[in-house]
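Not every chain of the complex is shown here; the ones you see sit where they belong.
So that you can tell them apart, the chains are marked A and B in the order they are listed, and the count of residues begins at 1 in each.
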Amino acid sequence: MISQHEFVVATAGRGTYDLGDDIRGLVLASGVVTGICHVFVRHTSASLMLCENADSAVRQDLESFMQRLVPDGDPLFTHIDEGPDDMPAHVRSILTRSDLSLPVSDGGCALGTWQGVYLWEHRLASHRRKVMVTISGESR
Amino acid sequence: MISQHEFVVATAGRGTYDLGDDIRGLVLASGVVTGICHVFVRHTSASLMLCENADSAVRQDLESFMQRLVPDGDPLFTHIDEGPDDMPAHVRSILTRSDLSLPVSDGGCALGTWQGVYLWEHRLASHRRKVMVTISGESR
């Protein structure tokens, strides 16, 4: 069986947003007991990550790392019409990812103890980000 | 139901190649209405990416970024028998990805407006790259 839903994350600009509750709710509602939960962000300047969820300093350090690796306003870039953070947002998205597949086991997402699912907004301004979740597998 | 096909992308060396038409055609032919389209490149020196498809400068800037991050002929590398672009191609593949899972909804790939699917050839010379597409889900 397959269950598919889309929801919107209203971001307040660059930063990470915990999708755990949304995803857990959709997996539970789907009735899938064993299978795969696929999460997909329909944009190229926001992405997904599985990240340590206990200490928020981890996500802040990831943000610092990305700002150093792909600085806003980097003179390397020619695609600059939409602002100094636009091309870095595309690079950051490609270095992380737009899709994520999680195992579903015993009716829930079989994440590790410290694994959280986050949407990473890479643009400085707030955006509305569409996330599509497709859960497939066997029900009871 | 599951539908699986392999096709070959004949690349003209380093650069990006739009797979959108191939993938859209295979999804349509599969008859899957709701599900997942899995795309896989069977190589370790070419990869896949979901990238902004409106302005080709985005892909050129990504190429510039990768050349700066993983320069050809980097003296760090010891695996150099196949040329100065070989080890960088492996690194670039691992920083991007070999597999991609896309949601299928209403019989088509539910990509965002600006999302294109590209094969990224990382070697300087032309190659024949095998891409396997597996579409699974519910048909009408």
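Operating definition for what follows: a contact is a pair of C-beta atoms (placed from the backbone, for glycine too) under 8 Å apart; a residue touches a chain by one contact, two chains touch by 3 or more.
A quick note: this is a predicted structure, and the numbers were derived from the prediction, not measured.
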- prompt: Given 2 chains in view, how many copies does the entire assembly contain?
  reply: 3
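One rule holds for everything that comes next: only the chains that are shown with their structure count from here on.
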- line: Per the C-alpha means, the centres of chain A and chain B lie apart by a whole-Å value of 20
- prompt: Quick one: in the complex, what on chain A touches chain B?
  reply: 2, 4, 36, 38, 40-45, 69-70, 76-79, 87, 90-91, 93-95, 97-99, 101, 130, 132, 134, 136
Residues of chain B that touch chain A when the two form their complex: 34-36, 49-52, 55, 57-58, 60-62, 64-65, 68-69, 95-97, 100-103, 105, 110-115, 136-138
